[in-house]
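The complex appears here minus one protein chain, its other protein chains still in place.
The block that comes next holds chain A.
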């Protein structure tokens, strides 16, 4: 399978988005701060633009108003004719597509970094579409090497045949930074500080690339989804139990067949009935209850990331 084209020129148009979900506070607070004091986002060869992605949701401190913004960047939503009854997030997605895209066009931003939190214990999770995103994979590798103590895990969300739907997919290259656990509506200093540092390092990497650095091929380990598991429910659809204490907080750790995954309110354990080891991620994420997801089952796999040559600098104006 061939990889997608790597950038051949320096990346000039870069954005950092916070508040795609209006109650994930690290990105919101950072974006609000940078809108007042943008110096932190400036580098010699480019300046990143901070964007508050979902202002109405942020104002209400809720994930979304009508529709999850981070599921709204498909061509169906982006290209359909606007109507007065459109959900807030559909209108907003089209605006962001104009600002940062248009998706899949030559005019799209070079790179968008989208900031998120989760109530799940994912630690530092780097989210990209697929293993074919060569620039993003080299960036992830760079973050892993810079911060070995963080154990950054790479999560590749795209299922085969599925169109990308999230905000950073409107740009030519993108990455989601997902830090947890943090409750919705809470701003923790430790998570905030870690996110700030990671954003700075992402921008440093882009600068390094822009200055003419080539990166060699390497082997990368990542996790990709193979299914989801819902909570046990009553006939009426209410919860009948919750994530078992032995699974709670164990994101990215192996789950073997026969291990307990749910504890029923009546006391008994439900066991994992799959046939092979999986790696659960997003275990007990608040926002996923309504999506029918108690955890995402992933498989761990390794792949080769091809070398990324240095960009060809644009001709200087003086010559």
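Following the convention adopted for this analysis, a contact is a pair of C-beta atoms (placed from the backbone, for glycine too) under 8 Å apart; a residue touches a chain by one contact, two chains touch by 3 or more; residues count from 1.
What we mean here is this: contacts and distances are computed from a predicted model.
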Quiz item: Just by its UniProt name, which of "Protein YIPF", "Aspartoacylase", "Calcineurin like EF-hand protein 2" or "Cyclin-H" is the chain not shown in this complex?
Solution: "Aspartoacylase"
Practice problem: Among A:190, A:219 or A:275, choose the residue that contacts the chain missing from this document, as touch is defined above. | Solution: A:190
Quiz item: Just one of A:181, A:225, A:280 or A:311 touches the chain that is missing; which is it?
Solution: A:181
Quiz prompt | Touching the absent chain when the full complex is considered, from A:76, A:200, A:214 or A:286 | solution = A:286
Self-check item: For chain A, residues in touch with the removed chain
Solution: 29, 32-33, 61-62, 119, 181-190, 192-193, 238-239, 242-245, 248, 263, 265-266, 284-287, 289-290
